[in-house]
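All protein chains but one are shown at their positions in the complex.
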Amino acid sequence: MLELYLFLIFMLVAGIIATEIKDLLAAVISLGAVGFSVAIIFILVQAPDLAIVQIVVEVLTIVIFVAVILRTTHIDETIKEKISGIQVLAVVLYGAFAVLFFIAMVRTLNNLPPFGHPIMKVANQYISLGLPRTGGANLVADVILDFRALDTLGEATVLFTSVIGVVALMRKIGRRQK
Amino acid sequence: MKGMSLIVKTITNIVIGFIFLYGLYIILHGHLTPGGGFAGGVIIAGVFVLKYLAYGSSKAGEKKSSIISSVFESVGALLFVGIALLGLLLTGVFFLNFIPRGTPLHLLSAGIIPLCNIAIGIKVGAGLFSIFLALAAFKYIMED
Partner (left out) sequence: MTIFVFCIALFLIGLYAIVTKRNLIKIVIGFALIEYSVNLLFALIGFRRGALAPIITKVHTTHNFVDPIPQALVLTAIVIALGTTAVMLAIALRIYERYKTFDISKIKRLKG
């Protein structure tokens, strides 16, 4: 399990770089590093379905980010400016919230089953009944397309809405002429 | 959108068919091996994104492909809802697996799951490709 911790630490370092670096292109590349290390962690915790989806989605995310940045600007001008009072207030409030949130989450996660020993109450039903009921060998596909297919229908609706939103935001018709 | 150099175009020519084939394999074997409609759809969208980035495109071509991709996205969504409604009509339960299961661990098995995978693959691939066209293509270039 050592490699799992190595990739988690790498992910955290890349995340800090992505938020703090001045060049936006470098920040997007660091975001890609976070995403690919998440994909490798998915492989290590025996989730190959998630790893495939994460890798290809990560590639498309970076392509879209880079396309947007190349059309605008790639320097973050806000970093070198003087820090205003309200920004200091935001950082202080964030720090207080972060400490409280961390303590609350640690206490919550202590009540979860320990890592590596999940409660398999519902999952055992799906595992033992998956092949006889649906005939599919990939249990994840059985869950998303047979047992919980309505959930997938809702997800398809969300994706459809986001595509409509992007196309409607970016179209030329209806803009004011100069 | 401008195209890239000759090296990129040649390599794209070689690999693009294999990537498309891999996407189809991921979709069609979604009920037997890791993968499924979501992963395969994103891979197929990636094939078209690669073709656009390497070869470039004209304004008319982009308009045509954005229309075609939105038609395909609607077709995928209607197929998915249609399979669900067919279950409602034939058996009275929404999304019921009404096709016989077949022999387990074979390509023709698992009832409606492969059909749903194909519908979702069409929908996700066309939807993500139209997002890419809207955000990166020449048609919507910014006016200064």
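For clarity, chains are labelled A and B in written order, and residue numbers in each chain start from 1.
Just so we're on the same page, a contact is a pair of C-beta atoms (placed from the backbone, for glycine too) under 8 Å apart; a residue touches a chain by one contact, two chains touch by 3 or more.
Because the structure is a prediction, the values reported are computed rather than measured.
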> Given the full complex, what residues of subunit B touch the hidden partner chain?
Replying inline: 32-34, 36, 38, 42, 104-105, 124, 127-128, 131, 134-135, 142
> In terms of residues, what is the contact footprint of the unshown chain on subunit A?
Replying inline: 4-5, 8-9, 11-12, 15-16, 18-19, 24, 27-28, 31, 34-35, 38, 41-42, 45-50, 53-54, 57, 60-61, 64-65, 68-69, 71-73, 76-79, 84, 87, 90-91, 93-94, 98, 101-102, 105-106, 109-110, 112, 114-118, 120, 122-123, 126-128, 130-131, 137-140, 142-144, 148, 151-152, 155, 158-159, 161-163, 165-166, 169-170
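The working rule: only the chains that are shown with their structure count from here on.
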>> Counting only Cα atoms for the centres, state how far subunit A is from subunit B in Å.
In response: 21
>> For a test of understanding, state which residues of subunit B touch subunit A in their complex under the given definition.
In response: 26, 30-39, 42-43, 45-46, 49, 53, 66, 70, 73, 77, 80-81, 84, 94-95, 97, 101-102, 104-105, 109-113, 116-117, 120, 123-124, 127-128, 130-132, 134-136, 139-143
> What part of subunit A is in contact with subunit B in the complex they form?
Replying inline: 48-49, 51-53, 56-57, 59-60, 63-64, 67-68, 71, 131, 133-138, 140-142, 144-146, 149-150, 152-153, 156, 159-160, 162-163, 166-167, 169-172, 178
